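Working notes, structure below.
Heads up, one of the protein chains got dropped from this complex, but the rest are sitting where they should.
And now, subunit A:
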């Protein structure tokens, strides 16, 4: 049963990722990315990381993708021409590089997977809110506060950049 769920979620994740890269409309790309995030959250649930599954949906599919959609609709970008309308050397090289990196990663995973130590199944029960929170608020308290500072700085920086008045006559090309 778990295998079927894994296969379903994996196919959904890969298909939505491919559709995101291929689709012409930017809004469709963003919605396919939301589908990809949701299927990844399901995979996190399969891995017994319940807290991260909830956080994935809340932060990524909820907050970040809403921000993306807001910017897309604010900018009103026109559709690109189709990705496969004409052959270009750039696309060919990009696919070649992608396949090369993928085969390299698969080779390294295949050669190192026998070296992983076997862990008793009763140990693999970490990932609930209690387990994550206990470590997060004791051992990782300082990085947690630094993340808060980073988010505040990011919001301030984004406001500064997006509000910047452009001087008339100054061109950028």
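The working rule: a contact is a pair of C-beta atoms (placed from the backbone, for glycine too) under 8 Å apart; a residue touches a chain by one contact, two chains touch by 3 or more; residues count from 1.
To be clear about the criterion, contacts and distances are computed from a predicted model.
Between the names "RNA polymerase subunit sigma-24", "Amino acid ABC transporter permease", "NADH-quinone oxidoreductase subunit K" or "Ubiquinol-cytochrome c reductase iron-sulfur subunit", the one given in UniProt for the chain missing from this structure view is "NADH-quinone oxidoreductase subunit K". Listed here are the subunit A residues that touch the chain not shown: 2-3, 6, 10, 13-14, 17-18, 20-21, 26, 29-30, 33, 36-37, 40, 43-44, 46-49, 51-52, 55-56, 59-60, 63-64, 67-68, 71-72, 74-75, 77, 80, 83, 90-91, 93-95, 97-99, 101-102, 105-106, 109-110, 113, 116, 119-121, 123-127, 131-132, 135-136, 140, 143, 147, 150-151, 153-155, 157-159, 161-162, 164, 166, 172-173.
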